[in-house]
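Omission of a single protein chain aside, the complex is shown with its protein chains in their original locations.
== chain A ==
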Amino acid sequence: MAVNRIRGAFAAPRKGETFELRAGLVSQYAYERKESIQKTIMAMTLGKDVSALFPDVLKNIATADLDQKKLVYLYLMNYAKTHPDLCILAVNTFVQDSEDPNPLVRALAIRTMGCIRVDKMVDYMEEPLRKTLRDESPYVRKTAAICVAKLFDLNPAMCIENGFIETLQEMIGDPNPMVVANSVQALAEISETAPETRALLVTPAVLKKLLMAMNECTEWGRITILTVLADYVALDVKESEHICERVIPQFQHVNPSVVLAAVKVVFIHMKSINPELVRSYLKKMAPPLVTLVASQPEVQYVALRNIDLLLQAKPDILSKELRVFFCKYNDPPYVKMQKLEIMVRIANEKNYEQLLSELKEYALEVDMDFVRRAIKAIGQVAIKIEDASAKCVQALEDLLATKVNYVVQEVVVVIKDILRKYPGYEGVIPSLCNYIDELDEANARGSLIWIVGEYAEKISNAEEILEGFVDTFSEEFTQTQLQILTAVVKLFLKKPSGAQSLVQKVLQEATTNSDNPDIRDRAYVYWRLLSGDLEVAKNIVLSHKPTILTTMTSLPATLLEQLLSELSTLASVYHKPPEAFVGKGRFGADEIQRAAIQEQRQNAAENPIAASVAAAAANGSSSVSQSNIENLLDIDFDGAAPASQEQSSAAGTPDRMASPATGGMADMMSMFDAPSASGAPAAAPAGGMNDLMNGFEGLNFGAANGSQPLPAGMQLHGGGSEPKKDSDDLLGLL
């Protein structure tokens, strides 16, 4: 009763905004009605719920005033879902409008019908759509073409039964280029969502039409057609050549997105073409690519990410263009970072000096992330180009002198990598050791300790240094603790006399006082090893390590191949395969995702933690980004994906002692006992991968050298852990 009364009170308030609007909407004066419609739309725009006015707005649908009609249609599109039954009242007007003498009205009607996503409306779409597809006005036809895609999205069966797909296929031959482009676009979408329809079949005849229309249609139409051409598999070399020849003029288009689409087509189709021609195509491609770097920063970013991919496939296409990628002081940070990435890729024997002087300049900027990246780049250049290494090391030493905390830390990490390639640069070690107290990041501390362990015999006070770390062992990061263990053991093996008590102390500490199984395990392994034959221990711990080849991240060949066929799409920007962030298929992951979103929003209201967990479970890899979009830039493949996930969770933990999961990660990274190279998150997983690969090489080596200790290691872990885990830990021994 009471509830009824309250509802009654709310149903038709006698005053207030809604009441006023309603009064206006049913006014006898046309101008008042129009004004009220405008006000209603205004309220809608401001986010107010004006769905209660649905019937009253609907009364105004039959009008000759085009503006008013558009507004009513807009209202309908927004609120149709709230009053699905009432929508039927609008059908009549829509059908009438689709036969209006004015093409603008006809197009408006068919466009809006497709946007009212209510079953009742869909049922009545058939006739108007059929008519408008054959309309005399190309403006109406191009609108109707897109409407077929809308209909397919809502009711595929109806779309197929009525032969709309066939009609679209015929429309590829339309004399009007924009109609062609939209038909192709609609067909492309239909065959993407439902490949079984085989909606877009490119035959030689169709190909000819596409190439014709491409030169005449709008920039957006060109992108559509170019995208289709890129996906098309040419029958023979000649056809590929023909496509390239026809597409290359598009390099001169003013729209960067058209240029990228054209680059994509040529890059894909030139695979089968003879190398001579390919060279000339690549030469033509370079200047437009460079020009892309002058476009709007956001577009530039997409272009730079794509250029990065192109350079991984064809490293020398831009080798003369280094200067173009110099950072401008007012470039947005995301552009600067990407430019650095590309400059290192372009670097060669001829231009490294130029690059180095530029990098030194960047290393003195204030943006911390940028400075770190620049320092890292110096290291990458040193490792990439042997001739450059001396100058790079000198530059890094100069940077140490700035004494800026984060600069010093990054330099330590970078020098560690350089020593892994050129062990000869040990001259810098003393100056590094001056900054031990400055280092407060796990990575930097770990790097320094690794260096100390590696060069223990040459550093006179190595013992003293390590002793300092052992004293504070329990307060260190997990990653650092693992490094301390290894370094102390190395020291002991190299200088047994002085380090006996130290090694005892650290092993004692690690085995009894540590909560972390990885640290305990490693300590036990070392202990066991050292209590046996010391020569065997030396063979394992001090074994020769293969030199690293590069610290640059590069994508695995198959992924790169896939991404090159996705140029200018989001996948090529994220450097991730599309499966990693979108669901495919009509009822596949897409639908699940939708459900997940729904569910999650419900959950979120009750329990935010449960919600995020649910998201992680439902979305799989796509939700790596849970709290950290940066991860998108990560390369997501094989073992590296979970690793990066763990890392991101670690980033969230404020404690110095990271969770066991992260310990595992650190362990994996350091399995071949070089500290992980994870300065920027983007580089981390690949770095890990690198180490993993190298680690396997190391495994072979170890196995060949001393097969005895292997079973011992196995015994240690006999109890239950998976074989994979075993081999990981074994690698950690090396």
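Convention: contacts are C-beta pairs under 8 Å (C-beta built on N, C-alpha and C of every residue); 3 or more make two chains touch, one makes a residue touch a chain; residues count from 1.
As a convention for this text, contacts and distances are computed from a predicted model.
Colleague: Would you mind picking the UniProt name of the chain not drawn here, from "MHD domain-containing protein", "Ribosomal protein S5 domain 2-type protein", "E2 ubiquitin-conjugating enzyme" or "Elongin-C"?
Modeller: In UniProt, the chain excluded from the picture bears the name "MHD domain-containing protein".
Colleague: Which one touches the absent chain: A:K59, A:K238 or A:R323?
Modeller: Here the residue in touch with the unshown chain is A:R323.
Colleague: Would you indicate which residue among A:T227, A:Q380 or A:T551 is in contact with the undisplayed chain?
Modeller: Of these options, the touching residue for the absent chain is A:T227.
Colleague: Hey, which of A:L235, A:L364 or A:L549 is the one touching the hidden chain?
Modeller: Only one of A:L235, A:L364 or A:L549 touches the chain omitted from view, namely A:L364.
Colleague: Can you work out which residue in A:P333, A:P423, A:G468 or A:P517 touches the chain that's missing from view?
Modeller: Spelled out, the listed residue whose C-beta touches the missing chain is A:P333.
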